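One chain of protein is taken out of this complex; the other chains stay put.
Chains here go by letter, A, B and C, matching the order in which they are written, and residues are numbered from 1 within each.
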Amino acid sequence: MNYRPSYAGTGPAATSLRILEVVARLGTGTTAKEITEALQIPQATAYRALNALVADEYLARTSNLRGFALGHAITGLITAAAPPAVSTAARNVMERFRSGNRFAVHLIMYRSASLRIADEDPDYPLHAAFEMLRYPHASAAGKLMLAELGDASGSVPMRPLAKLTEHTITDRGQLEAVLAEVRATKQASDVNELEEGSASLAFPITMPDGSLGGALCLFGPSARFPTICEQQEAARELALRMAPLLF
Amino acid sequence: MNYRPSYAGTGPAATSLRILEVVARLGTGTTAKEITEALQIPQATAYRALNALVADEYLARTSNLRGFALGHAITGLITAAAPPAVSTAARNVMERFRSGNRFAVHLIMYRSASLRIADEDPDYPLHAAFEMLRYPHASAAGKLMLAELGDASGSVPMRPLAKLTEHTITDRGQLEAVLAEVRATKQASDVNELEEGSASLAFPITMPDGSLGGALCLFGPSARFPTICEQQEAARELALRMAPLLF
Amino acid sequence: MSARGDRYITAKSPVEGLRRRKLSFLPVFAQAVANVAPAGAMSVIPALIFPGLVFGTSGPNLLMTFGAAMAVIILVSFCLRPMAQRMAAVSGLYSYTAKGLGPRTAISAGWSAIFGYALVAMASLLAVGTYSVELFINLGLHLVDPRGPTALVILGAAAGACLLMVRGIRLSAWSTLLMESISIAILTVVLIVYFTFNASSVNLDGVFAWQGDFDSLWIGIVVAVSAFVGFESPTTLGGEARKPFVSIPRAITWTPILAGVLYLIAATAQDVALDEASPSIITSSTPLSNLISSTSPMVAAVLDFGIAASWFACAIASVNALSRILFCMGREGVALRAVGRTHPSFRTPSTAIMMVMPAIAAVPIAVILFGVSPGLALTNLFTLGAYGYLGSYILASASLPFFLRRIGENTTVSWILGSTTPLILTFVLWAAATVSVQAGNLQSLIYGAVFLASILYATFLRYRRPGRLASIGIYDETRQSDLFHDRRIP
Partner (left out) sequence: MSARGDRYITAKSPVEGLRRRKLSFLPVFAQAVANVAPAGAMSVIPALIFPGLVFGTSGPNLLMTFGAAMAVIILVSFCLRPMAQRMAAVSGLYSYTAKGLGPRTAISAGWSAIFGYALVAMASLLAVGTYSVELFINLGLHLVDPRGPTALVILGAAAGACLLMVRGIRLSAWSTLLMESISIAILTVVLIVYFTFNASSVNLDGVFAWQGDFDSLWIGIVVAVSAFVGFESPTTLGGEARKPFVSIPRAITWTPILAGVLYLIAATAQDVALDEASPSIITSSTPLSNLISSTSPMVAAVLDFGIAASWFACAIASVNALSRILFCMGREGVALRAVGRTHPSFRTPSTAIMMVMPAIAAVPIAVILFGVSPGLALTNLFTLGAYGYLGSYILASASLPFFLRRIGENTTVSWILGSTTPLILTFVLWAAATVSVQAGNLQSLIYGAVFLASILYATFLRYRRPGRLASIGIYDETRQSDLFHDRRIP
């Protein structure tokens, strides 16, 4: 915890970002005066930046028009950037499960139609983390998300479906069929699709409102896929136990 | 969860914020091409905005110079703006405690030298929430934070100490003495200081590394302050139990 | 943070019931342009109000007059712009004045604005009737008495406008955009064609000559200013515009400039064209049309259609603005509470629209049926309307520095703008009133009476209903949904 004003920028974008930061710190009702004082910038600069931010709805004025609050347009950035929080209690549950399991167990969370690695198995780090985040159609966790999103074609820009390995699904029709199955069985799998030689199973962790919040992923060599599948019941039970600790 | 590109702005600040959002979504390694495609903006505009963001360190280039990642300068904004996460398990523990308690029980979290109300008592909403966030020297939870920050005068801009009621501490020397006591007793109180007629007690909730992460606050009429103090042991015990569920 | 902002973000908006944040920039811009009605104004106003001036013998030149008027109006737009950037007003200048100079002054500003919008709406309907009948005549219809058909057209136009407005702001705004575009396009094409065919006889000397004195210049400016009024009307769409703090400031900044350029071109063109026309054409109520019909009745008919469409759009835009001010007054309790109702499914201030439209239609119909010359009636209605607008402009411009100071964003520039602009406007209004009174015209007295009444009403509220007075100044406040969504992620 440290109050010192964060790193100062020079451009107009930096001014705007610093203003947003001050409003985020001081909360709803922060005034133009408080902003100019905190940032040591000229009034005219502050007013111009504030009005531009209000116009684009990154800020909103409070009812008395004096104060500012973070506007809805910033939601996308904060939601996407905020790191997923996993409490000690949740980590402990994960650790206990891992200690009795031969395979890698990762905890994934979903944020605005993208994946975040919330708790990575310390013994088996994810190789294909970048591909997982970028190409949801190729991983078990990604398929869970696409299934939840419904009309995948409309909500995720993945034209054309990237071919990561020989087994990656690149046909939209086929993908839709797989997603329908994911919806029915409430689990998703990937065998050699994300990375040659690797397989995974993903189980949804639901939020209190019933929507998809995260996933528990088992990773292992693709040759051992049947053995991974034997863990199914235990993993499902874990996902149920994790839900209240996460959401 | 929805992928649709968030609300589009018009100014240069909006372009920068939307670029940051795309990088936050797609993660480390997002390329200039992906950004121009996602935002449908001209290349020249994107390059100019990207270079300005890199210059001010809101973005950083990856080792191959092709990709971008969120830079350290954005940390302040995200940290301050990200809403505190309280899991169902933690909420349930709070609820159980509240059901056996006459007074208001609020859960506070600390973010970059400011307070966030993480879980408000649904039966007794906070009246003076705005003042609590803005004037840490006047509330029990605020004093816990100032005590943790150490040199309060250097890290929080509160010159001069605002006088909210007759009892608000406005003398820096006196405040330092109170903070020293807070450090010693590991609890803080406020009687009529934030709001006339209201008193509160705050107990720290520590993070795994031992630093202050949040606080459990009991609020009640100032006349009942001795009775509130009787809850001390129970509240401390609750704070201990909450810690692993929160951090 | 949901509970935290209690004092700052109200749970229920005071202007609940309107279709919120759905109107994109073009319809907002159309509201401004249609209310100014450049196509209508550039074909009617200069020729109508400058009959003595266009001869070029004793009048100041048109270019200078319109240029000065444009400058004055741009000053006003500079004053309104900072307020439009900060407050999503639903009642336009009325709410700016309330925030700046207080609720009592706001009553006067609001009544002035309503007065202005109402009279321009009446004049617009009258112009729709007149030009439509002219259109029929140019198409070859022989009318024994044009009064009956004119009245019927006005009635039909009023009903149609009413329907469009009640059905939704998007529908009415897009139709005004369509009509205004058509009329500007037609007028432009016709003028180009006319000048192409008559190029030989064009004499530009008179256009740039200065032959008047300063007295006639002041009056000329007042009249020319009235060709710009209405540009501020998007300030009543703060609740409905998609990005009110972008589209409204932009619309009120660019409309006077666009209209000004069109006027300068049209003034030049007509000055040249009417210079050689016979006095009967110049003194007619549809001079441009008459002038062209002597060349080709078919072209004149098209022109009539364009001008009528422009005035129809203007009527809609005026009543749209008016009804939103009334709606706010109803919500605040300083007008009939009923006008504060919105239509449950179309989400428009339907009660206000339905209540004012009959009165607005009645006046032009009465004018026609009583056999008053349409030209004379138009002149009087437009000029009287301009008084209302100017009154509201003065108060709203003067509000700027107080508005900014109240919200803690005081600037020196605002004090300069907020003092010079009202002074200039007051001088213009005063000059017009003086000339008008000397000419035995009742216009300034009528507006004066309205203004006085507003002051009396505000005083009455002050002593008898202080609560209502205190509630003045509602606007489309920030709502929870406008804020950063503080719900659990994702």
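Observations on the model:
We take it that a residue touches a chain if its C-beta (ideal position, glycine included) is under 8 Å from a C-beta of that chain, and two chains touch if they have at least 3 such contacts.
Predicted model only: the values in this text are computed from it and were never measured.
The chain omitted from view is touched by exactly one of A:A81, A:L107, A:A138 or A:V182, namely A:A81.
Interface note for the absent chain: among B:A14, B:I78 or B:V105, the touching residue is B:I78. Remark: the residues of chain B touching the chain excluded from display are 27-29, 31-33, 43-44, 47, 51, 54-57, 60-67, 69-72, 74-75, 78-79, 82, 109-112, 207, 211, 213, 247.
In this text, only the chains that are shown with their structure count from here on.
Chain centres were defined as the mean of their Cα atoms; on that basis the chain farthest from chain A turns out to be C. Centroids of chain B and chain C (each the mean of its C-alpha atoms) stand 50 Å apart. Averaged C-alpha coordinates give centres for chain A and chain C that are 51 Å from one another.
Shown for chain A are the residues in touch with two or more other chains, namely 27-29, 55-57, 70, 72, 74-75, 78, 82, 110-112, 211, 247. Annotation for chain C: residues 1, 4, 7-8, 246, 484, 488-490 touch two or more other chains.
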